[in-house]
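The structure appears right after this line, and notes come after that.
What follows is chain A.
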Amino acid sequence: MTKPLLEIQGLRKQYGAVEVLKGVDCTMRQGEVIAIIGSSGSGKTTMLRCINMLEEFQGGRILIDGDAIGYDEIAGARRRKGEKEIARQRALTGMAFQQFNLFPHMSAAQNVMLGLVKVKKMGRDEARALAEGWLDRVGLAARADHYPGQLSGGQQQRVAIARAIAMNPRLMLFDEVTSALDPELVGEVLQVIKALAAEGMSMLLVTHEMRFAYEVASRVIFMNKGVIGEEGDPKEMFVRPQTERLVEFLKSSSFQ
Partner candidate 1 sequence: MHDLLTNDLLMFANELWIARLALLKGLGVTVSISLLSILAGSVAGVGLGLGLVYGNRLLRLLLRGYTDIVRGTPVLVLVLASYYIFSTVGLDLGPFQAGVLALAVFCSSHVGEILRGALQALPAGQTEAAKAIGLTFGQTFASVLWPQALRQILPTWVNTAAEMVKASTLLSVIGVAELLLRTQEIISRNFMSLEFYFFAGFLYFLINFGIERLGKFVERKTAVPS
Partner candidate 2 sequence: QDAGSTLDKVLARGTLVMGTGSTNAPWHFKSADDTLQGFDVDMGHIIAKALFNDPAKVEFVNQSSDARIPNITTGKVDITCQFMTVTGARAQQVAFTIPYYREGVGLMMKADGPYKDYAALKAAGSKVTVAVLQNVYAEDLVHAALPEAKVDQYDAQDLIYQALNSGRAEAVATDQSSIGWFMIQNPGRYVDAGYGWGPQTYACAVKRGDQDWLNFVNTALHEAMTGVEFDTYAKSFKTWFGKDLPPPQIGFPVEYK
């Protein structure tokens, strides 16, 4: 058996006194596409943000390729790693956000190039070629020199995905990437994600689009109040949910 790509062991996270992740365990192999579903406030976003060290967490471990993210354990005591090391680890994962978060003062190509030049220390020409290649892949070859303000929401989100993918991450994290989009723009973004999945990219995606989760995910995780409530094959889970919670959740969601 090969080493898992991502291992989460007993992940705990609290904001002040409120515990929002109460011990999450999860293992993911290379090439898997996992959809995370669950009602609002159940901790889906928080879990993704911990994997990327955008949030500190108080307990448990996250390993990527066996490498502990964010903290060293020395003689039982946890110590936050240095900024440089954390920055390097963040580049192992790529992340796409609900609000796109493109840099508004840079063109699409410059957005994609920034990490290549600054983090991967690539030459500008090489970075530019690579960026154009990725923009082409998300269907935006013609928009390389447009600024975010000149692009539709769907186009912006595709640039954001290209920006993340271009860093050649081991694992992509998608956090409700379509919920800020007008309905007619959702399709083009999901198309891009589907294509990436088909090429074998490992992905964790938080989504409210049940139909999409059903179609694209090899596994579904149902988060409930800070723990994993149920997980399994989407073909199974959506049709024969095991827990009362999931039954309820699916009823209230648009899948029915």
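Assume contacts are C-beta pairs under 8 Å (C-beta built on N, C-alpha and C of every residue); 3 or more make two chains touch, one makes a residue touch a chain; residues count from 1.
Regarding selection, all candidates are chains of the complex that A comes from, given by their letters.
Keep in mind the model is a prediction, meaning the values are calculated, not measured.
Checking the candidates 1 or 2 against chain A in this complex, the single touching one is 1.
Every residue of chain A that touches candidate 1 in the complex is listed here, in rising order: 52-54, 83-84, 87-88, 90-91, 93-95, 97, 99, 101-105, 114-115, 118-119, 146-150, 160, 163-164, 167.
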